[in-house]
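A protein chain is absent from this complex, but the other protein chains hold their places.
Entry: chain A
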Amino acid sequence: MPHFRRFLLTTAAALVTAGGAFAQDRPDLVIAVDNLWPTMDPVIGISTSGARVHSNIFDTLVRRNRWEDPDGTELVPWLAESWERLSPNVWQINLREGVPFHDGHIMDAEDVAFSMSAERLWGDEPLAPRGTRYARGIIRVKATGPLTVEVETSYPDPNFIYRLVTPLGFVLPAHYYQEVGTDAFGQMPMGTGPYRMVSFDPSVSVVAEAFDDYWGGDVPADSLTFQIVPEFSTRFAGLVAGEFDVVVSVPADQIGQVEGTPGVTVMTKSIENYPMFAFNMLETEDLPDNPLTDVNLRQAMVAAIDRVSITDAIWGGATFVPAPFNFPEYGAYYDPDRQPRITYDPDRARELLAASDYAGEELSWHIVRGFYPNYEIAAEFMVEQWREVGINVAIEIKDNFSLAYERPFHLLNMSMSSEFSGDPYRPLWMDWGPESSRVRAAHRTWEASERFYELGEAFEQAQEFEERNAAYLALVEEWENLTPGMYLWRNVVSYAVDADLDWDPGNSAVTIFDSLYMGGGE
């Protein structure tokens, strides 16, 4: 008996030691960020700075597989184990069983129904109004069983499941959210993710520790700290000194220098966002004789710009100029051979200009300072290229979007996100269609043609790929005929990383430090 007892004690001690060794082996990761969004509610805090944190604390119902394919074209069941389309407008989501929140409470259909509810996201005065664009068309969310939820949309949406990879798909604990309220939840959030929030000070840092009951398996780091270090030079110094493991937002002009630092790796990732500008095509009280109502002038302005050379000069091959709405993340809808209808051709630009009524008026271009990396530099090149063909554009730098939106302006900076729809529905129809801010907001810039609306409705109704692809191409052709804007490039984010850290986020501004994204996704 004493021998058996000694055996048990020895075994127990060995297990404890082994467990301790495992815990001790895990690194404490520190990510130096330029800022943090003031709330960590994953919808109210929708932002690049928020997205770096959210997926470590929360899980979405569905995930995109970026650990094997950087563009994440494959959907992976996550908190949702499966889904089915019960009717053209109704989807059923079947949830994974036994998934614990950080307080031990087990996730169920009521949590999902609350997370996607009218009260929270899409009612008259929702708790998190920033979620409305993801919840477009949802008219009913109901828990129909302990682990089943039905979602009904007002129109048939064949790509509804793609929305569940976005902030719409984050599952929050209804009991905790309702107990503490929206503000307090945003300051000490709780989810089912691999890390549990320990502390959050919006002007200092987020600290989270490994959640060892994580349903998704081992958590590779003992803790995660997202620390605000506003200056890049200071972030870089912290990386070199071994204080930080990951540093975000390496300025484009310093990438070469940082790459040459021993022990540091630089990752540049093109992400699903496309900086561009919109032509203001409207004649309003403050802009009664707007020359941009003439499509010849708009097309001349596009033909005058050598976007490929500008993009190569600025980004050095880190990104590319897309044909309108032709994005690699759209799988079968992506055609690598499709070219923009209007390409760089200064002679054609002069012809189009001659055909227009443009008489050399100054066109003002509102640009928000520093919002899109390298945008201002590109704008300066473009202004010179326009000048060469006889078009006079003046850049007006604004401190924020609400100032940029103040009329009058002729060109307005913006970007188009390609996330969540699985096909070009969002950037093409939601962002340019009759319900879009391009048409409805105070800073609207166009009224599309009847034909554009007809083609858009056909695109919206099309359910099967062949029909939908044809409708998409017809709609793009009409968009290019009208030329309401011009794409620049696919946006780029960059990270400087400790060379010993085996981590790759894929082509995304979302950073996840779970076992799929660390250690080569094994």
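Side notes on the structure shown:
Operating definition for what follows: contacts are C-beta pairs under 8 Å (C-beta built on N, C-alpha and C of every residue); 3 or more make two chains touch, one makes a residue touch a chain; residues count from 1.
The definition used in the following text is that contacts and distances are computed from a predicted model.
A single chain of the complex does not appear, and UniProt lists its protein name as "ABC transporter permease", one of "Thioether cross-link-forming SCIFF peptide maturase", "Tricarboxylic transport TctC", "ABC transporter permease" or "Indolepyruvate oxidoreductase subunit beta".
When the omitted chain is restored, the residue from A:27, A:77, A:100 or A:129 that touches it is A:129. The residue from A:145, A:242 or A:331 that touches the chain not shown here is A:242. Within the full complex, the residue among A:88, A:145, A:217 or A:230 touching the omitted chain is A:230. Contact residues of chain A toward the unshown chain are 35, 37-39, 46, 125, 129-130, 132-133, 181-184, 186-187, 201-205, 227-231, 233-234, 236-238, 240-243, 399-403, 405, 414-415, 431, 436-437, 440-442.
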